[in-house]
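Every protein chain but one is kept in place in this view of the complex.
Chain naming follows the written order as A and B, and within any one chain the residues start at number 1.
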Amino acid sequence: MAAEKSPVLFERTSALTDKVTNYCPGCLHGITQRLVAESLDRLGLADTAVGVSPVGCAVIAYEFYSCDMVQAAHGRAPAVATGLKRARPENTIFTYQGDGDLASIGMAETIHAATRGENITVIFINNAIYGMTGGQMAPTTLPGQITQTSPYGRDVKAAGNPIRVCELLSSLDGVALAQRVTVDTPSNVRKAAKAIRKGFEYQREGLGFSIIEVLSSCPTNWGMTPYKALEWLRENMIPYYPPGVYKDVKAGE
Amino acid sequence: MTQEYRDLSEAKELSILLAGFGGQGILFAGKLVAYAGLLDGREVSWLPSYGPEMRGGTANCSVCLSDSPIGSPLVTDPDVLVAFNRPSYDSFIDKVKPGGLVLVDKSMIDVCPLRADIRFEGIEATRLAEDNELSGLGNVVAVGKLLQLTGFSTVPQVEIAIEKSVSAKHIDLLEFNKQALALGFAHQSEADCAR
Partner (left out) sequence: MSEKILMKGNEALAEAAIRAGCRHFFGYPITPQSELAAYMAKRLPKMGGTYLQAESEVAAINMVYGASAAGVRVMTSSSSPGVSLKGEGISYMIGADLPGLIVNINRGGPGLGSIQPSQADYWMATRATGHGDGHVFVLAPSTVQEMADLARMAFDLGDRYRMPAMILADGLLGQMMEPVEMPDPINPADLPPKPWATTGTKGEREHNIVNSLSLVSQVLEDMVLERNERYQRIKEVEQIAQLEHTEDAELVVVAYGAASRIARSAVNAAREEGLKVGMIRPITLWPFPTKAIEDVCATAQAFLSVELSTGQMVDDVKLAVSGRRPVSFFGHSGGIVPTPAEVLVAIKKALAGEVFHILPFHSKLEAGD
């Protein structure tokens, strides 16, 4: 007698490979990466998707996504995505970038892809630190935050101020969607999933540049347990980088 | 007036430098010469001055016509200088090869220091064009005169060159260009043109 099949409530998304990720315990990359993959799956875009991995902790994301993947030079993901999209506009193009990649060395590429209204989706992981290189000050490192290269805390007089990317990009006409989310709680994960889906939907509709900024933790380089890191994120990052929709061309509809 | 000048119409190689202000159509005039050479089946090259040089308001271009492959397209010592203004004349007159030719637009250049070893010719190209309701085509009038003086090609060939070179946007100017060419070609040199 055949066993009665139990209903499937949860399964691996086919937009990810079997590869075990290299992310540290407690890092929120894993959740975000999965949300991106799920969105592609649910929208039926995985077969036409081409992702661009950055230089940073997600550098080998090309091994994790089962769609076609291109690895880009540091900061150049939006330019590479531009080339991919212009060559094959029918494909779904996304970049997956960290704060150093997107907001420091690649700021020109970010702003210009945004202002061109380049029809791509940018997933931006903001964890206020350079993770892969071992915890240096990032463009989004908070004032007073201690890192390897701001050992006395970020002194804004000497090192300048952090950049609020969504706010900055929201003034550009080419931007269809600029939204900041976090993935620190189950309900926030659901909100983030919705935002990421929206980004891909906007691309499908040809509305232009979409960016979803995901506030993330870095327990390893922050020197905290995963649990403490989430607390630090809520107490320090969220006040400085408030989640919300900064630009949505369909907001009135 | 016994000075011997080269018969440029027989030259296997002819290097021409055209120079003047930006806006006088120097590069276009050069292109007509080069295109006629192409139509005649010769080797030709055309090289403009470019970059900041152009910003100061002067323009010049090098044109070479030859029966064999052209080496440097940059004309530093021309067989022929066509000068459309005084600064260009002053800059290049000493570079003209002995036995060569200088043709000046006399409406732009009145008195010039002369060289005994080169042939000097003048035409009031700009004024002639204006008098004949061909304003702005002094450059083509000068090409007509150059054709008359050097025989670098023939009138029908230069007319085709005009058809090839006038852009679609200015197609209505085609006939005027041909008239300007004819005007220059028919121009009678004055005996005292050198004064």
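Quick note on the criterion: a residue touches a chain if its C-beta (ideal position, glycine included) is under 8 Å from a C-beta of that chain, and two chains touch if they have at least 3 such contacts.
Just so you know, these numbers come straight off a predicted model, no measurement behind them.
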| item | value |
| --- | --- |
| Contact with the hidden chain (one of A:24, A:73, A:146 or A:249) | A:73 |
| Chain not shown: contacting residue from B:46, B:120 or B:152 | B:46 |
| In subunit A, positions touching the absent partner | 17, 46-50, 52, 59-60, 62-63, 65-73, 76, 79-88, 91-92, 108-109, 111-112 |
| Residues from subunit B at the interface with the omitted partner, ascending | 31, 34-35, 38, 43-48, 50-52, 69-74, 76, 164-165 |
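In the analysis below, only the chains that are shown with their structure count from here on.
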| item | value |
| --- | --- |
| Centre-to-centre distance between subunit B and subunit A (centres being mean Cα positions), rounded to whole Å | 64 |
